[in-house]
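See below for the structure under consideration.
A single protein chain has been removed from this complex, and every other one stays in its place.
We just call them A and B in the order they show up, numbering each chain from 1.
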Amino acid sequence: MENLIALLIAAPLLGAGLLLCGGRRLDRVGHLLGTVLAAASFVIGVVLFADMLGKGGEERALHQHLFSWVPVEGFQADIAFQLDQLSMTFVLLITGVGTLIHIYSIGYMEHDERRRRFFGYLNLFLAAMLLLVLADNYLLLYFGWEGVGLASYLLIGFWQHKPSAATAAKKAFLVNRVGDMGLSIAIMLMFTTFGTFAFGPVLESTGEASDGTITGIGLMLLLAACGKSAQVPLQSWLGDAMEGPTPVSALIHAATMVTAGVYLITRSGAIFNASPDAQLVVVVVGAVTLLFGAIVGCAKDDIKKALAGSTMSQIGYMILAAGLGPIGYVFAIMHLVTHGFFKAGLFLGAGSVMHGMNDEVDMRKYGGLRKYMPVTFVTFGLGYLAIIGFPGLSGFWSKDKIIEAAFAKGGTEGWILGAVTLLGAALTAYYMTRVMLMTFFGEKRWQPDAEGNEPHPHESPKSMTIPMIVLAFGSVFAGGLFSLNESFVKWLEPVTAFEHGHPPISAGAVTASTVVVLLIGVGAAYLQYGRKPVPVIAPRGSLLTRAARRDLLQDDFNHVVLVRGGEHLTRSLVYVDHTLVDGVVNGTAASFGGLSGRLRKLQNGYARSYAVSMFGGTAVLIAATLLMRAV
Amino acid sequence: MSFPLLTATAAVPAIGAIVTAAVPAARRTGAKWIALAFSLATLVLAAIALVRFEPGGDRYQLTESHAWISDFGVRYELGVDGIGVALMALTALLIPFIILAGWHDADPLETKSSRWRPTQGFFALILMVEAMVILSFEATDVFLFYILFEAMLIPVYFLIGGFGDRAHAGGDEAGATQRSYAAVKFLLYNLAGGLIMLAAVIGLFVQAGTFSLAEIAEARANGTLDMSTGMERWLFLGFFFAFAVKAPLWPVHTWLPNAMGEATAPVAVLITAVVDKVGTFAMLRFCLQLFPEASKWATPVVLVLALISIVYGALLAVGQRDIKRLIAYASISHFGFIIMGIFAMTSQGQSGATLYMINHGISTAALLLVAGFLISRRGSRLISDYGGVQKVAPVLAGTFLIGGLATLSLPGLAPFVSEFLVLVGTFSVYPVIGIIATVGIVLAALYVLVLYQRTMTGPVNESVRSMPDLKLRELAVVTPLIALLLFLGVYPKPLTDIVNPAVEHTMSDVQKTDPKPEVEAAP
C-alpha cells in the first residue's frame, strides 16, 4: 500500500511535466489530461483512505522511503513520505477540491489561448501541495512549501500581460519568502538542537531541548505559517493575489495552499505544546488576523477581495484554534476542511458571476443576479449560510467548536479570546450578508462599459456548475458528518492528540451566543444593504471604512518603509560601490598614472642623458659599495 | 606507466586551441566545429576521470609526477581529490555549451579585411582557458598552480577586451572604450592579487623547502615543518588575497560587474562559472590545507566579509539597470555563500560550498546564456528596453525563469541543496551570521523576480514585438543545463558521494569536528 504514496504525487507531477514541456501539440487535450491526472491522484487517495479505515487508529500511518536526498556527513535528508490521518485528510481535500476545480477551469478558461499551460501550473501546484503534506521531514516539507509558492506565483501572474497581475505575483512570492526564511531558520535550529529534522525524532524529543530553543523554533515556524497563510503581519499579499484567475483563488488562495500554515502548526504540535510562550503568540496572531481580515472584508467592493479578507479571517480562526493546543488542533483542521468546501464554493460562485458579467468584479455594479443565475445563486447561498455558521451547516459545527475551545482556554485569556471569536462571527455574518445582498438581491446596477457592451448575465456551463453543486453539498453536510459521534475527533486524535476543553460557560450557552451574534451581523447588513438601494459609486465612508478599503494601511506602511526605503538603500549603495569602493581602486591607478606622467619627462630621447644616468648610477653604486666596505 | 589521464584532459583543449587558431580565415565555420569537437573530447576524458575516480580511495588519485625545475624543487605534479575532479568535470561540461552559445558572437564584421580571423581566435582562447583551468584544478604543486593561476589571465584578458558585447548603449566607440577599461581592470586586479601570492609562494618555499602539497602536508603531520604563527598568518593572507580577488569577495569585487557587463554572455559565463571557481577552489585546497591554524585565526573576519558580500551583492543587484551587471552582482552574493561555507569549517558547510561551486556554475550558465540570447535579439542590455517578452517568446521566457529560480535557490533545483547546506553549516557554529545570511534568500527572490517582471511580463514592448523564440542551437544549450539543474536538485547523491570524502580530509586538516546537537535525538 505504501508504494502508492509516491504515485499520489507522481500523477500530477507527470501532468505538469507533460503539459509544460509538451508544446502546442497538447493544446487540444491538455486540459483533459490535466484533469484526468488530478482525478487519478484523487482515486489513489481514496484507495489509500479505504485501506486506512480498515486498520486500527494507531497503526494507520504509512511510510515510504524513496531515496536519500542530501547525504552529507551528519546531515540526513531523505525523500520519504509519511501518510497518517492528518496527511490523509489533506490529501483528500487537496485532490478532491483540486479535481473539482480542474473540471471547473475547463469551462472557465475555455477562451484562453494558454489554457494548456494553466492546467500545467495547476498540476504543478497539486504535486507540490501533496509533497508538502506527505513529507516526513521538515526539509522535504520546505521543498513542497516553496513549490506551492512557485505555483502560486505562476498562477497569480498567469495573465502576466497585466502589470498588476505580474506585480501581485511578485509580491506574493516575496512576502512568502520572508516567511520561508522563518521556516529555514527553524529547520537550522532543529538541526543544531536535535541533529535531525525528521518529524518523528524531532517531535518525540521536544521535551529535552531548552525552553528558549523550543520557543525559537516555534516562533520561526509561526513566521513561516504567517507568510503562507496570510496572517498579520505578512498578510498583505493575499488581497493582491486575487489578480489571478478565479479558480486559482478558489483552490490555492482559499481551500488549500493558504491553509498550509495551519498544517505546519498542527504537525509541529509537540513543539508548540512544549512552549506556552510560542502558543500565546500563535493565538494572538490568529486573533488579530481574525479581526483584521473581517474588517477588511466588510469594506471591500471587489467581490474577490471581500472573499479574500474573509479567507484571511477564517484562517485566523484556524491558527487561533491551533494555538490553543490539544483542545484546538482537531477543530482547526475540521474548520480547515469545511472552510475548504464552502470557501472554494464561494470563490467558484464569484467566478461564475464574473464569467457572466464580463469579468466585472465590483459588487456595486452587480445586483439582482439571482434571477439570471439560479444555480450559482443557490450554491453560493448555501456556501454563504455555511460560512456564517448557520445552525446545521458545515461552518456552524466547526466554528462553534473553535469558539468553545477559545473560551475553554481559561482565565482572562479565555474570555478575551472567546469575545474575539464571537465578534469575528458577527463580522463574518455582516460582510458575507453584504456580499450576498449586493450581488444577488436588489435592483440591477450594471451599465454598458465604455465601448457600449452591456453585460448579459447568464448561467455558466455545466462544467462550471457541477463542481459548485458538489462543493455546496460539502458545505451543507460535511460539518454534520464530522461531528456525528465525534468521528473527526476520533479520526485525528492518534496524530494530534485531543483534550476535551471545559469552557467556563456551558456549551449550550456558547452555541446560543453564536447564533445571537450571527443574527446581529445579518441584521446589521440587511439594514444597510437590503433595505436601502446600494449606491453604484461608493460613498466616502468613515475613517475606518476608508482605512479598511486600503487594507488598514498596511500596504502604505510597507510602501513607505520597505519599498521606498529599500529603493533609497539600493540606490545609495550603487553610488557607494561606484564612487567609494571602485573609487579607491581607480584613485590608486590614477595616482600611479600621474606619477608615471612626471617620470616620463626624463625620457627625452638624447642618448647622452641616458648615458649620464648610467654613469651616475654606476658612480652611486660604487660609492655605496666603498662606503659599505669602509663601515 | 599508465595513461596520463589528467594531463590528457588539459592537453586536449590546449591542442584544440592551437588547431583552431591555425584554421585559415575562410574556414570560419570549420574552426567552430573543431573547437566544439575538442571540447567534447575533453568532456569525454573528464567523464572517464570521473568514473575512474574512487570516492573511498586515496585522497589524491590519478596522480602523475615528473621533475620539472629540479633546482627549485618544482615538479609537474597532478592529482585530483573529490572536489578537484568534480570541478574539473564541471569545467569540461560547461565549455561545449559556452562554445555553442557563442557560435556567432565572434563572426567578423564586414568592414574588416578578409585576413581577419577573430572567430578562430575567440574559440582558441576559450579552449586555452579551459586547458589552464582544468590543469589548475589538478595541480598539486603550488608553483605549478601559481603559474596557471596567473597565465589564465592572459586569454581571459583578450576575451574581454577583444570580443565585447556588441549590444552597447553608447555605440561601438564607447563600447570599445568600456571594454578595454573592463579588461584592464580585470587584469590589474588579478595581477595585483597574483603578485602578492607570488611573494607568499616564495615565502612558503623558503619555509618548507618544497612546493609539493603532499610533502608539505607530510612535514606538517610529522612536526618537521617549523613555521612560526606569524609567518603562517602572513603567508595565508598572501594566498587568500589572491583568491579573494579572483573569487571575488567584497571589497575587491568591482572588476567582476565591469568584466561581465562588457564581455559577451558566453565569456561572462566562462569568467564567473569557470575561472572564478579557481579562486574558491584554491581557498579550500591551499588556504585550508597549507595554513590550517591561520585559516581558523582568520575565520571571523572572512565570514563577516562573506556575509557583507552576500547582502551587499544582493542589494546592488536589486539596484542594477543592466541585465548582465545584475547577474554579476548576484554572483558576488553567491560567491559570498561559497566562501562562507568554506570557512564555516563544518562538514555541511564545506560539502555545501563545493556543491555550490558546481551548482552555481550550472545555474549561472543557464541564466546568463539565456540572457545573452535575449540581449543578442534586441541589441540592448538595459532592463528597461524589454517588456512582455513572455508573450512573443514563451520558451525563452520560461527558460529564463527557470534559470532565475535556480539563482534564487528554489527547492527542487540544484542550488537549493548547496545553499541550505552552507546555511546550516554556518548556523551550527555561528548562528547570528547564519541568520543574517538567510536575508540573502529574500533579496535573491527580489532581484530575480524584479528582473523577470520588468523584462518578461507586462505589455509587449514595441521593440521586442518581432522577437523570435529560441532556436534549435539555443535550445540545445539550455535544455541540458536545465535538466541537470533539476536532476541535481532532487538527486545530488552522485555528487555528494564524490565530494564527501574530500571534505572529511579537509576537516581533519583543519582539525575541526562538527558541533554536537544539543539533544541526542531518538534514532
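Criterion: a contact is a pair of C-beta atoms (placed from the backbone, for glycine too) under 8 Å apart; a residue touches a chain by one contact, two chains touch by 3 or more.
The rule we apply is simple: contacts and distances are computed from a predicted model.
Trainee: Which of "Sulfate/thiosulfate import ATP-binding protein CysA", "ABC-type polar-amino-acid transporter", "Carbon monoxide dehydrogenase subunit G" or "NADH-quinone oxidoreductase subunit K" is the UniProt protein name of the chain not shown?
Mentor: So, among "Sulfate/thiosulfate import ATP-binding protein CysA", "ABC-type polar-amino-acid transporter", "Carbon monoxide dehydrogenase subunit G" or "NADH-quinone oxidoreductase subunit K", the name matching the hidden chain's UniProt entry is "NADH-quinone oxidoreductase subunit K".
Trainee: Would you list the chains present here that the left-out chain is in contact with?
Mentor: Those shown chains that the absent chain touches are A.
Trainee: Given the contact definition stated above, which residue among A:Arg24, A:His111, A:Lys532 or A:Arg600 touches the chain not shown here?
Mentor: In the full complex, the listed residue that touches the missing chain is A:Arg600.
Trainee: Return the single residue from A:Met1, A:Leu544, A:Val612 or A:Leu626 that touches the missing chain.
Mentor: Candidates A:Met1, A:Leu544, A:Val612 or A:Leu626; residue touching the omitted chain: A:Val612.
Trainee: By the contact criterion defined above, which parts of chain A meet the unshown chain? Give residue numbers in ascending order.
Mentor: 600, 603-608, 611-612, 615
Just so we're on the same page, only the chains that are shown with their structure count from here on.
Trainee: Please name which positions on chain A make contact with chain B in the complex.
Mentor: So the residues of chain A in touch with chain B come to 20, 67-75, 79, 139, 142-143, 145-147, 150, 153, 157, 160-163, 165-167, 169-170, 173-174, 177-178, 180-181, 184-185, 187-189, 191-196, 200-202, 204-205, 208-210, 213, 566, 569-571, 573-574, 577, 581-582, 585, 589.
Trainee: Per the contact definition, I'd like the list of chain B residues that touch chain A in the complex.
Mentor: For this pair, the touching residues of chain B are 185, 188-189, 251, 253-254, 312, 315-316, 318-320, 347-348, 351-352, 388, 390-391, 398, 405, 410-412, 416-417, 420-421, 423-424, 427-428, 431, 434-435, 438-439, 441-442, 445-446, 449-450, 453, 456-460, 490-493, 496-497, 500, 503-504, 514-523.
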